[in-house]
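All protein chains but one are shown in place.
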Amino acid sequence: MTAFPAPATRARGPEAAQALAAELSKLVSLPATWLTLGGTLVVNLILAMAFTIAGLHGSTGTKSATDIGLASISYAQAGFVILGVLAACSEYTGGQIRTTLIAMPRRALQLTAKHLTLAIVVLPAAAITAASGVALAAGVLGDTATPVTSGHVAAALSGVTAYLALTTLISASVGALVRQTLAAVVIVLGYFFIAGPLLRDHTPAAKYLPDSAGFAMWFPVADNASAVTPAQGALLLMAWTTGLIVVVMLLYRRRDT
Amino acid sequence: MRALAAEAWKLASLPTVWIATAVGVLVPSVIAGITASATLGAITRGAGTVPGVDTGYQELAFGVVGAIILGVVGISSEYFTESEESGGGRQITTSLTVVPSRLRFLLTKISAIAIAAALLAIIAAATTMGVVRVVLGAHALTLGADDVPRLVGVVCYWVYTALLAFGITVLTRHGVIPLAVLIANTSVVTVTYLLTKITPLANYLPDMAGVRMFIRKLADNTVEISPLTGGLVMTAWVAVLLVIAAIAFTRRDA
Partner (left out) sequence: MNVITIDDLVKRRGSKEILAGISFQARPGRVTGFLGPNGAGKSSTLRILLGLDRATSGTALIDSVPFVQLRDPLATVGAMLDGSGAHRARTGRAHLRWVARSAGLHRARVDEVLEIVGLTNAASKRVGSYSLGMGRRLGLATALLGDPEILILDEPVNGLDPDGIRWIRTFLRERAASGRTVLLSSHLMGELAETVDDVVVINEGRVVADGTLDEVVGAHRTLEDAFFALTTSGAP
């Protein structure tokens, strides 16, 4: 761009806060947000119940209420994937993206606000979903459960919460990239449920991919010197998420909408 | 016939249908390639392994995700648009003006999806089995008369799964939920498989029963269901779901 008269830019502070307020307002006024979060919570509880019953039959190989209560998360994460994709792709319904970019023309700021908002909404929802599953398992198993320290429970729960939040952000980035709900859902779920697990079985390097690295944050991995530790997993998944958001940002800034 | 041609054309003009085709063919053949070369490695190392009876078939059970996408987008595209232009351009209104009878519209749609899923299954099965043969070479099990009913089973399974996806989407009118549920359940360890750990009745859920048509050895499973019974159970599920979908579709506002 050549020399335009110095644009009087609004102070970053209020503009960023307003973008955040607008994005938050968008997310909470979308019925799909609440339906997805509520549906995920219910489905997770049902699956957690199923795992717990299987645990009572002794077919889970563990008696830890934390492990059994969190086992369902690997399925319930589909709900968080959907939420992320919907948050991103809902912009493309009814031409809303034009309203968004006319109201908030600084695209990098708007997209950052959108991801930040999503994290703000998802973190408590993920914590509640994960904790309710563990509470259910602990309640049903009662004294038959293997005792675990509260430190272990807290570590597992915070790992799951962070994992689900990052997964949601990855899904939102893919949604923003693809701009079509169904295609984005197919890509992300296909990766997390089909391609990821199969790669994990066949290629050692797959442990650094987002899904395996993320699992390491909360899923008990066999003791193995080369295994990814929870902290490393968290760093890897954060790096993947940030990298993806940066790529999306670069494309989003230049793209005709 | 003209309505069927129109529906077939509608399907072929959806980009997502071509994604479904690519997924349906690539997923099983690539995985089959990877597992077959692992098996070959074990054989040449002299580990005494032989290719399992389900080589190729196992992978085709994952490839069904292509049929799922096909069934979902085949109908969700009628309801849901993400076009840049003014929202709400729902194709269903146009479709029902062209074919006023709802039931006939639905039947035509079902036929188009069933035919497309069958074609996809045949291509995917041929590619996957071809890949296995090429990779394993002389070590591959020869396809015999036994395999004919099994391959027919694969095609049936894919067609039925596409129709299940279709039926659920007619009820939800939006593709995301059926897509999520069905893809999550195509995972390496499926939810329905886990349910069989709780109750043997779960073996009669559509996918668990349906895979018996072509899978001979289910891991850690003691309940024996013959291929024919499995097929019939899945047929019953699909039939019931489609009847419910048809009732809902003909009774409600478009």
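Chains: A and B, in written order; residue numbering restarts at 1 for each.
Definition applied: a contact is a pair of C-beta atoms (placed from the backbone, for glycine too) under 8 Å apart; a residue touches a chain by one contact, two chains touch by 3 or more.
Since the model is a prediction, treat every value here as computed from it, not as a measurement.
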Statement: Contacting the left-out chain: of A:42, A:56 or A:101, that is A:101
Query: Which one, A:14, A:61, A:142 or A:204, makes contact with the chain that was left out?
result: A:14
Query: Since one chain has been left out of the picture, which residues of chain A touch it in the full complex?
result: 1, 4-5, 7-10, 14, 18-19, 21-23, 25-26, 29-32, 90, 93-96, 98-99, 101-107, 254, 256-257
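By our rule, only the chains that are shown with their structure count from here on.
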- prompt: Tell me, which parts of chain A touch chain B in their complex?
  reply: 47, 50-51, 53-54, 57, 59, 75, 78-79, 81-82, 85-86, 89, 92-95, 179-183, 185-186, 189-190, 193-195, 197-198, 201-202, 257
Message: So in the complex, the part of chain B that touches chain A is made up of which residues?
response: 16, 19, 23, 27, 31, 34-35, 38, 62, 65, 69, 72-73, 76, 80, 82, 84-88, 175-177, 179-181, 183-184, 186-188, 191, 194-195, 197-198
